[in-house]
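Handing you this structure, nothing more for now.
All protein chains but one are shown at their positions in the complex.
Coming up: chain A.
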Amino acid sequence: MIYLDNSATTKPFPEVVDSFVTVATKYFGNPSSLHELGMKAEQLLTQSREQIAKSLGVKPSEIIFTSGGTEANNFAIKGVALTYRHRGNHIITTAIEHPSITEPCRQLEELGFDVSYLSVDKTGRVNIDELVKTIRDDTILVSIMHVNNEIGSIQPIEEIGQLLTQYPKILFHVDHVQGIGKVPLQFHKAHIDLCTMSAHKFHGLRGAGILYVRDGVRLSPLLAGGGQEMQRRSGTENVAAIVAMAKALRMSLEKYRERIAYLWDVKKTWIRELQAIPDIQVNTPLEHSAPHIINFSLNGLKSEVFVHELAKQDIFVSTTSACSSKKKAPSKTLLAMGADQKRAESAVRVSLSFENTLEEIPIAIRAMKEAIQKLQEVTR
């Protein structure tokens, strides 16, 4: 089995599952309870928060646990918009964000907010000059993803953060879901105010995520209730999944240090091998792109059938982001990059983790060539 769909979800590390099971069965107390079991659970929660904060170079008080990336993104966008509405009603984001950013933006548009969507060039990057021109007196939020989930392009987050320091009224949110553990990002250096991460994208479990909120940034809560997470996110804390997430983050960052050079080797080999196939156009640029995402198009062949053909050989890739893979729509990101309809409709994504190897590549490439041949025969 060759699993190449790590941007959809990753396989949890066995140690992460072990932590989950231990906490769920032994330390099952509610962290808000005053008794011993409750205090143990709270201790575990505090330790996880401290450990995660340390890994990210921020303060524990700046970490809010959520149910995942979607909640964190919704919380960041709507929380900022509703809290800072008195300052203005203009939001800037990009044309290639994940739906958990664009959909809340659409919702805010219905509520009277004005949202600008920055374009990207043919390598999938935003242009700083366009950003400068888009900023207005009533701009309250800029939200830009670090690593794009479909093609892997990396945005110049540090440069943007630096620029935004000239506009003290604007908050800066970064969707770091695909970047964490793969492309380093220093929150302070990049002047980030809010940052989203999701456990199941770095070998943690689904149902846990993180919103970093810089001290001093106020946020109107998305979930009201018992006042957990320093009054900002109510709901009994998912302690077992949070402890597991802290472990997954620590292990992922260790893997990064040990294996990032190897992962780049794997990616470069993938691109070289794919480029050698006549019917494949590689969409992911080598410059300013993440080490784990490779997007290519099949010259108009049906990518969905291609995915199923590969699955028969136990090789798992995806057509586009998992969240929209059931819709038969062309890739929004590729269209934004200026690709034609045919190219945008036949896109395939290979997404890697540190577990993938060079040895897998010839096997997968052979299967891909066969699948393409089969598809061409059918089409003829």
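The criterion applied here is as follows: a contact is a pair of C-beta atoms (placed from the backbone, for glycine too) under 8 Å apart; a residue touches a chain by one contact, two chains touch by 3 or more; residues count from 1.
In this text, contacts and distances are computed from a predicted model.
Per its UniProt entry, the chain excluded from the display bears the name "cysteine desulfurase", taken from "Electron transfer flavoprotein subunit beta", "Sulfate/thiosulfate import ATP-binding protein CysA", "Sarcosine oxidase subunit alpha family protein" or "cysteine desulfurase". Contact with the chain that does not appear here is found for just one residue of A:His98, A:Arg125, A:His176 or A:Lys267, A:His98. From the options A:Ala208, A:Ala246, A:Leu274 or A:Ala371, the residue with contact to the unseen chain in the full assembly is A:Ala208. The missing chain, though absent from the display, is touched by one residue of A:His200, A:Lys255, A:His292 or A:Arg343; that residue is A:His200.
Listed residues A:Gln51, A:Thr70 or A:Ser346: the one in touch with the omitted chain is A:Thr70.
Only one residue from A:Gly57, A:Gly225, A:Gly338 or A:Pro362 touches the chain missing from this view: A:Gly225.
Taking the whole complex into account, chain A touches the unshown chain at residues 3, 5, 8-12, 14, 16-17, 20-21, 24-25, 28-30, 32-38, 67-71, 73-74, 98-101, 103-104, 106-107, 198, 200, 205-208, 222-228, 234-241, 304, 307-308, 311, 316-319, 321-327.
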